[in-house]
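Left out: one protein chain. Kept in place: all the others.
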Amino acid sequence: MKLLKIGMCLLSIFFTETLVFAQSNTQLKIGFMLPYSGTFAALGNAIENGFTLYIKENGGKLAGREIVYIKVDDESDPSKATDNVNKLIKRDNVDVIIGTVHSGVAMAMAKVAKDTGTTLIIPNAGADAITGPMCAKNIFRSSFTNGQPGYAMGEVAAKKNHKTAITLTWKYAAGEESVKGFKDSFEKGGGKVIKDLTLPFPNVEFQALLTEIAAAKPDIVYSFVAGAGAVKLVKDYAAAGLNKTIPLYGPGFLTDGLLEALGDSAKGMLTTLHYADGLNTKRDKEFRLSYAKTFRLQPDVYAVQGYDAAQMLAIGLKASQGDVSRKDDFAKAIRSATIDSPRGPFTISKAHNPIQDFYLREVIGKENKSVGIASKSLADAARGCNM
Amino acid sequence: MDFFTLLIQVLNAVQYGLLLFLVAAGLTLIFGMMGIINLAHGSFYMIGAYLSFGLAPIVGQTIGGGFLVTLVVGLIFAIFLGYLLEWLFYSYLYERDHLQQVLMTYGLILVFEEIRSLLLGDDVHSVAIPDWLSASIQLGDIMTYPTYRLFISGMCLLLAAAMLIVLTKTRLGMMIRAGSVNREMTQSLGVNIQFLYRLVFAAGVAIAAFAGMIAAPVTSVYPGMGQNILIICFVVVVIGGIGSIRGALIASLLIGFVDTFGKVLLPNVAGVLMYVLMATILLWKPSGLFKAGS
Partner (left out) sequence: MKKSQLFFLLILASILVFLPQISSEYVTDWLTKTMIFAIFALSLELLVGQTGLVCFGQSAFFGIGAYTAVLFSAKVDHTYLGYLLPLAIFAAALYALIVGALSLRTKGVYFIMVTLAFAQMAYYVIHDTPLGGGTDGIYLYSKPIIFGDLVLEGSICIYFFTAISLFLVLGFLGLLSSSRFGRALIGIKINELRMRAMGFETYWYKLAAFVISGAIAGIAGFLFAMKDGFVNPEILSWHVSGTVLMMIILGGLGHLRGAVIGAFTYALLEEIFRSEIIFGSFSKNWHLGLGLTLILSVALLPKGLFGMRDQLLRGLSLDLGNFKKPPKTKL
């Protein structure tokens, strides 16, 4: 009996929590589900910074509604994802969810968002399935699809007449899709991928694999890892002396935001990404100045993606007059808009993924300087999306 | 695979195996001598790694030393921690059955992880290799092998040798070996078993922490690193035979080879191989390869 009483008391804590978060209609609740710890922590922070910067530039309000944030650390762990996003949607009653970095976590989020109809804007995770079979009217992406940067890099590598390549990545959806994107364009351009090396996520013991690469002697290596793992890889690669004979190519995630930590080991590296330093456009210069002033940091691609997620949200809310339940108006507005991003203007595809230019960047000094466009207006394949 | 690649992979396997041995040795000794299944042993490895990350700046500022001084300071800290833990917590576990030990030490893992999170955060950190060890040895035309990894293997061998000498050639070692074979008898012979336990436990913790400290520059410091190595060390201890140092050494090297070459030759099943090996050995020798006390 005692137990029953205790149980009921404790259960009432839930009710209280639900009540405490009862919304006032003028506030717009935004749920951030981002990695605030672990290997992607810096990325999560950059995304949040970019997003909140845009909101701040607009007086803390969108479509007349004051913005309130609720944060959850997803720990880049897909097994906790469903629970975490359920908490945000069903207990905290957020109106919009922004997240996340890890593709596996984002997949779980997309499923719940699709089932419940909550608006979800993804500021990084590039899992193909999200704008593939999981695509939905209420799910948007302000970043990229995993295959896109890889595809752009493959074209560059083929044009440079490299014939053989070895790929190296973490064994998870993002890695596999990135490598596939590279393979598609590289082999179309006459190259051949002779081996695919993988490591379990987020393991960073690259040593054995680097030895294999040295033994196989390919023309180039294409690698996708991000965050702290990227720092380790690029450093280990240079320490093994491989960067002198076998160039390391990859999507910009290998170097973006990490040049401080990488030091000399990344000198001269070529990467492809939908953002670069030194773009010298008015929009980008304004954004960079504003970001540097507010956060005393240089922005990177993650910050831009967060910023653009806020822009997309603003466009949608303006069209639906602040009402997130008017999903058709919301979606239509974003689909027909050209988003004025610091990366350059872009539009979204029918599957709600950006169609954008990919820059070829070279590490010069402390910047990933753009040295040209690797791929113009690259869209994602969006296989399996029936929208 | 050409000769140099093979050599490098062999060196990698040996280095990994020896590192495992350092952690597993403590585990098997604690288990063999005191009969405690200590699931939190991996946390000591993690503590060591975080120590080398956290102490480096402090040591640099106060004593002005570098890598080696940090190692020594960390080692002293770990011995102290081990002694304290045995006195406050583990001594209560002797009389309990295996299930309770499993659960209490599992709870301890959670506690350690969270304390680490509160004190040092959840980010991934890299630890710098000291300059005098950052060189690489040239092998063949493209390959190089980092000197630091040779340093790791060297240190492990040194510690293993030290352990061997203490265990076989000193009186203390004799008491330890006796205690791991038959506790009551040793006690009845007038040995202060309480002190011996505390010493062995502290040593086990210190060695595991030391392994973490020297491995940190290679593996990076991240949450959960203790738990990965814990499971592997349990496999080592079970294969080698509980309470047997020799068994731990052989099993660690075995696992080192299986894992390293597995990743290279059969990457899809590399993760499973170690467990298949363990299951096979246990089915052939249900108590592990060697008996306690060897």
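To keep things simple, chains are lettered A and B as they appear, and every chain counts its residues starting from 1.
In the analysis below, a residue touches a chain if its C-beta (ideal position, glycine included) is under 8 Å from a C-beta of that chain, and two chains touch if they have at least 3 such contacts.
What you see is a predicted model, and the numbers here were worked out from it, not measured in a lab.
Of the listed residues B:Leu6, B:Ile115 or B:Leu172, the one in contact with the hidden chain in the full complex is B:Ile115. Among A:Arg91, A:Lys159, A:Lys217 or A:Lys366, the one in contact with the hidden chain is A:Arg91.
One of B:Ser134, B:Thr170 or B:Ser287 touches the chain omitted from the figure, and that residue is B:Ser287. Residues of chain B that touch the chain left out of the display are 31, 37, 92, 98-100, 102-104, 106-111, 113-115, 117-118, 231, 234-235, 238, 242, 268-272, 275-276, 278-279, 282-283, 286-288. Although one chain is not drawn, its touching partners on chain A can still be listed: residues 3-4, 7, 10-11, 13-18, 20, 73, 77-79, 81-83, 86-87, 90-91, 103-104, 107-108, 111, 115, 127, 129, 133-134, 171-173, 176, 200-201.
Here, only the chains that are shown with their structure count from here on.
With centres set at the average Cα position, the gap from chain A to chain B is 37 Å. Every residue of chain B that touches chain A in the complex is listed here, in rising order: 1-2, 4-5, 8-9, 12, 117, 121-126, 134, 136, 142-144, 146, 149, 218-220, 222-223, 260, 263-264, 267, 271.
Per the touch definition, chain A reaches chain B in the complex via residues 36-39, 41-42, 75, 197-198, 200, 202, 204-205, 207-209, 211-212, 214-215, 217, 227-228, 231-232, 235, 239-242, 245, 261.
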